[in-house]
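With one protein chain held back, the other chains of the complex are shown just where they sit.
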Amino acid sequence: MTGDPSMRNRAVDWWVGIFVLLGIAALAVLAFRVGNLSGFQYGEGYVLHADFNNVGSLKVRSPVKLGGVTVGEVTGIRIDPKTFQAEVSMRIEPQLKLPVDTGASIYTQGLLGEQYIALQPGGMPQDLKPGGTITLTQSAVNIDQLIGQMVFSKAEGGSGSSGSGSGASAIPNPPGQ
Amino acid sequence: MAAGDLIEIEQLRFSRGSHRVLDGIDLRVPRGAVAAILGASGGGKTTLLNLIAGTLRPDAGRVRVQGQEPSKLDRAGLFALRRSMGMLFQHSALFTDLSVFENVAFPLRRHFRLPESLLRKLVLMKLEAVGLRGAAELGPGELSGGMGRRVALARAVVMDPILILYDEPFTGLDPISVGIIATLIRRLNDALGATSIVVSHDIDETFAIADLGFILGGGKIIAHGTPAELRASDSPLAQQFLSGRPDGPVPFHYPSNQSFLEVMGLGKLGGVRP
């Protein structure tokens, strides 16, 4: 209580210092162990583009993965006014070089999870340059379309024909029809 | 307007809401004097101190301290004026988180950058003057009322002010402490060549040390002069105040619109209702 502001109160200084260190340490633990700060640093890396018919529920900052590992994130989605395709821009980590025939597909995490871009590396010797465009793309699967195709193909199969439904259908014909 | 007057007050008026606290005060305090301001409770004595210190602004009239009007100064000017004033508050107003030494050192630390050894000497000198050098390391909670008041006094004079204001310095103290404070007020005033204004109820102690006194009543100065002149005053209000009579110009009964007998059910004077 006889605080002496002139003669710096050593105890107070010490405790405050410890307190601040505790806070910094806690922040560091949170940042690296709880968050994913040591992962991909947004801001570095180079930009690639890819055009899709349908981006589904892909969002800006959705992850870009290769073999299940996050190697980048989506930085922008816009409609190309000439081709009416959705042009997606993404930032890839700088150390990763991708061949020019790399493919990009939009997959869903789990059954109901958020959508992400999955890269399938190609085999060509040349690499994509910064600002380059991935040409092999597969759009997001649309659940409604899927159901529609299934119903349609079931109906078709039921009338004897083994033809598949319209459009590129990835669903095989039901056996025994 | 004598050149030797430190405080000049002309036709000062101040109201709180509809209540006229001060109604045309004229007052002059010469340099080096100890002036007493007496009067009934709530009579405006503390208000007068605040007007001199510049914490309140007059509604009309003028207050001048060493030629300057506190209410007309800007913040910087007011603070500069206050550095040459010291004030002792009614309950000491010591800073509870600082020791006795640090309380007295506070103004010095805030306004000057003194070498620690010099500051220490100045503070201890002032504490010695009030007789509390040995208590320098105590906390305010460990002091008796009288001791606390003395520390506050040391703090008020630590920067050698030219004007010292005392707000009821004797209230709540035992007779010995009252005597000590009174002696200190006079002694410090003369030693520093300062001017002091003491607001108080305590007539005997105050008159013992004051050069002149002013009695406030009804918002006006009803009597002024040296203590001897005041005691001989022929104003009934002054006489009631000085002799402590319970009833007189200041009535004993708080006004009511019914007489006591009526309230007691005894009817008007001179008749008993059936």
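Per-chain numbering from 1; labels A and B assigned in written order.
The definition used in the following text is that contacts are C-beta pairs under 8 Å (C-beta built on N, C-alpha and C of every residue); 3 or more make two chains touch, one makes a residue touch a chain.
One rule holds in what follows: contacts and distances are computed from a predicted model.
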Problem - Protein name as given in UniProt for the chain not displayed, "ABC transporter ATP-binding protein", "Intermembrane phospholipid transport system permease protein MlaE", "NADH-quinone oxidoreductase subunit J" or "Cytochrome C" - result: "Intermembrane phospholipid transport system permease protein MlaE"
Exercise for the section: Could you tell which one of B:L38, B:A53 or B:L132 touches the chain left off the display? Expected result: B:A53
Problem - Among B:P107, B:G146 or B:G219, residue touching the chain not depicted - result: B:P107
Problem - Residue of A:A31, A:I79, A:M124 or A:L146 touching the missing chain in the full complex - result: A:A31
Completion exercise
Residue positions on chain B contacting the omitted chain are 53, 55, 78-80, 82-83, 85-87, 89-91, 93-96, 106-107, 110-111, 155
Problem - Hidden partner interface residues of chain A, rising order - result: 3, 5, 8-9, 12-13, 15-16, 18-20, 22-23, 26-27, 29-31, 33-37, 70
